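Yeah, one chain of the complex is gone here, protein chain that is, but the others are all in their spots.
Chain lettering (A, B and C) follows the sequence in which the chains are written, and residue indices restart at 1 in each chain.
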């Protein structure tokens, strides 16, 4: 029997297949035919202090081997989330990590304070730092080492649950940001969030995305995600959760070899939200075929 | 008759379709069935002060809607180039821009000094700043505003030919680098070079690229290139040459609408090096269909 | 709702640029609830097409489903190349259904362009339930029509260029039909300009109406939040999650005409 279990901080996950924020709702509202209990964990869509309507359409567009989205963090807000969603997690059969987003340091902190004030089955928080900081002229938290450090430090002081910092690829040096997160107490980093992209309808001359710029996701950026993970792997000791363009179990293996200890599936859920469950068996078979006992022994083992 | 001519600095090009550095050789060694005289211009592969053998194989690998390369700037070196290649340009029927790369400021300068010492048909230089600076611990010139500024300033003082700075997308703020180039006298910027990527063979655990990291190109990164051009367009007044994932004439229109005044074709040349010539007629037809006299009137006209 | 590998039984051009495809889908049919529902079709498994293409159900016959599609871009072009006997990966059924057509109204069914399919489905359903309905189908030109103009049986074809049936858009025909009927209720699906005109007309004339709307869809299952459409008459206020936008794949595609905004 291959051991697919992995450990992040003090939490053990039954397998390393998670779903990515913004592509699997709150975890409790997925189609019936999906058996979420098979997944290692679910990362919720980004939750903010106040509810958000999101951006006007068009919000998404297809691109070569990928898509661009600009949803605008549409979500119910933390209060509604605590009241209506969190209770359902007690029977969901998998682990829930709540993804949080904010536009000031205080907003992030306030969300965690609220969450920590109730008992819940949430095992940790993933911090979406690809959000504009309104106090710094809209510069994203995640592009700045010191902002990332400050944010991580504050949030670390508020919770003993898992603290996972989700890194933006739209930076010169992603490993430096990862190091800042590690130094300030993050249990893990996840990488990557979407890459800034754009698409235009050449007939109407209109942007295919209302906000003009959006986030590129899907297989197109798998090479970018892998490179990010490999770079981070050489810089930090905490686990890395690999994200970007995964569609099959061999992609998962690639991410492990590059240095990931777990992965998240995003865009693939839009084609088939049950992709993750099917990967579990495939990963077991793979490990058996190459005679490894534990999937963790693949981490960072790429050769050149 | 639609006017496809475009102007960069004091040079007029008969049309805005160029070929991208590293994907069309030196321009004089392309397959017979290609009529290079139809092209607006050719950007040579990067030429260095000394000849370079390039990296060991594997140097390229296919990825979803793209490819990764790590050729390692294999090239004949500037002396051989001046002697053996440059003379052939007098009859080539299109404009040649020489792309240069270096590992110190001096190397770049020395190449331009050599080139300026002879008379030639080269109309300008494209500066590949995605090269590690050996004097700064291998940090790329192109990720640093002040290094880019310094390099541009030095080279500007050495030539009156076109000076085009080719920007790297692997930065937090590409518009800031473009601004630095503009301020220091560049006639234009071109964007984008390849995005850092990686690919692993999940069966052998080996990197599919000898140097592990390589450059992602092809349609996968078209959304990234378009976003870069649009951002730069809002920051500089000099012309922008759009690059990244162009395979057809509608992609060219997208780049123009995003803010490009010309484009370069890269990876598509590997499927068919005559793609560029075919686009010229298609662009004329497009302009006629939408009733515009000059293709330049499309520049930056994206609506949202 | 489920994902099914569906065997193609028929795939043919039934009018200029309009194709009809029939496939076997016992699983999807077992969940099917009525006209208005749609499917999400995967075009290949190579990520040349990231998102599935939404297509309305045009007919359900035993365990078989028919769709009617118009060649629009590269996805629908590829669909025309699908061979009988081949397999399509289809997610469905999705979305809600037209309702109220079994009530005390005379259903006026209006379809145009790619909006034909659900309207024809509803038309057949009315016939099955022996509900006397009127059918108005619009097209740019005659060769895009595949039915007969048959006003005496309540079937009106229109063409923008006047080459078949009533000249002009569906609007003049709709107005005329509505004027002749006591208790009309409109059910419509079609391109945006048509739905806009329709909405103005039915609201002004206080005619009850249901519109099946379109939206760029990323998933069809509520996960991507891409298919948002504006709600009508929502007061601008902050913090009102899901008041301003509705997800077409979950709340639609069928909306009461007064619910949605096309601006």
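Everything that follows uses one rule, which is that a contact is a pair of C-beta atoms (placed from the backbone, for glycine too) under 8 Å apart; a residue touches a chain by one contact, two chains touch by 3 or more.
Not measured: the values here are computed from a predicted model.
Which of B:12, B:35, B:160 or B:272 touches the hidden chain is settled by the complete complex: it is B:272.
Touch with the chain that is not drawn comes from one residue among B:41, B:124, B:169 or B:219, which is B:219.
Across the interface with the omitted chain, chain C contributes residues 44, 46-48. For chain B, the residues touching the chain absent from view are 22-25, 29-33, 45, 50-54, 56-67, 69, 71, 74-77, 80, 218-219, 247, 267, 269-274.
We adopt the following convention: only the chains that are shown with their structure count from here on.
With chains reduced to the mean position of their C-alpha atoms, the one farthest from chain B is C.
The distance from the centre of chain A to the centre of chain C, each centre being the mean of the chain's C-alpha atoms, comes to 36 Å.
In this assembly, the C-alpha centroid of chain A lies 34 Å from the C-alpha centroid of chain B. Within chain A, contacts with two or more other chains are made by residues 63-66, 218-219. Those residues of chain C in touch with two or more other chains are numbered 47-48.
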